[in-house]
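The block that comes next holds chain A.
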Amino acid sequence: MLLRVVDLHKRYGREEVLKGVSFFLEKGETKVIIGPSGTGKSTLLRCINRLTEPDRGRIWLEDVEITSPKVNINRIRAQIGFVFQDFNLFTHLTALDNVRLGLMRVKGMGKKEATARALQELARVGLADKAKAYPAELSGGQQQRVSIARALAMDPKLILFDEPTSALDPELIGEVLAVMEDLAKSGMTMLVVTHEMGFARSVADEIIFMEKGVILEQGPPEQIFYSPKHPRTAEFLRRITDLYGGNR
Partner candidate 1 sequence: MNLVFSWSWLPKLAEGLLLTLELTAISMSVGAFFGIVLAITRIYARGPLLPLYLLASGYVHFFRGTPLLVQLMTIYFALPTVGLRFSPFSAGVLALTLNTAAYQAEYFRGAIQSVRAGQMQAALALGLSRLQALRYVILPQALRLVIPPWSNELIYMVKGSAVVYLIGATELMGQAKNIAARTFRNFEVYIVVALFYLALILVLTLILRWVERKTRVPGLGLPGRA
Partner candidate 2 sequence: MNLALLGGLLGLGFVLGVLIAILEVYGPKILRLCASVYTWVFRSIPEILLLLLVWFGPSQFGVQISPFFAAVLALGLRSSAYQAEIFRGALQSIPSGQTLAARALGLSRLGTIRHILLPQALRLSLAGWGNEFAVVLKDTTLAYAIGVVEVMRQARYIASRNFPLTLPAYILVALLFLAATYFGLFVIGKLEERLRIPGLEARR
């Protein structure tokens, strides 16, 4: 098992955002988390690399307990890629430098080696020719692809995607999803929060449906989409199809 999450709890003030979430992820697997907005999906992802500290519960990455107070969290984070909804590329750095920063400052790689590696990852997301561009000079889709390259360059054991296409104009969503699909096929372990049901259906090995801080149902796409066991799952899928149309 690559990632194991057990009984995770988190509350913000009065509101309990996560009420005991447990699941696991095998190596090479892609799981997609779906569910209504504000049900703790993003909080869950942030707890996994402890950008948000969980109140209770334990998380293991392979045999290392992430939630242990003794763990060197920076070393753990270097092994977990994170792709943000609003990209968060470093504004003052070019695409190349964005990808290189972690390699040089976290992994201690030399400049030459880091550059070669960074260019390779940029090529992988189809942006080799944009290496010298600053984030503000790139479209949203391109920025998100650079941020995926930034995560990939670190050779992560797993990548967390927090609604990677929600901040994009509709016509730019496709290019990002295509990169993610390639990644999934290449055997990368991925945990994706998204509202893109088409992507969930065709790429996910398993789908987790979350609502109000708990996992209501999980299973292969066929089960979730065609014969959901929980009435709330069915209702959510109906609403989202009404909203976005059947093909997404």
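We adopt the following convention: a residue touches a chain if its C-beta (ideal position, glycine included) is under 8 Å from a C-beta of that chain, and two chains touch if they have at least 3 such contacts; residues count from 1.
With respect to how the candidates were assembled, all candidates are chains of the complex that A comes from, given by their letters.
All values reported here derive from a predicted model rather than from experimental measurement.
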For chain A, as assembled in this complex, the candidate in touch from 1 or 2: 1
Partner candidate 1, residues of chain A touching it in the complex: 49, 51, 74-82, 84, 86, 88-92, 101-102, 105-106, 134-137, 147, 150, 154
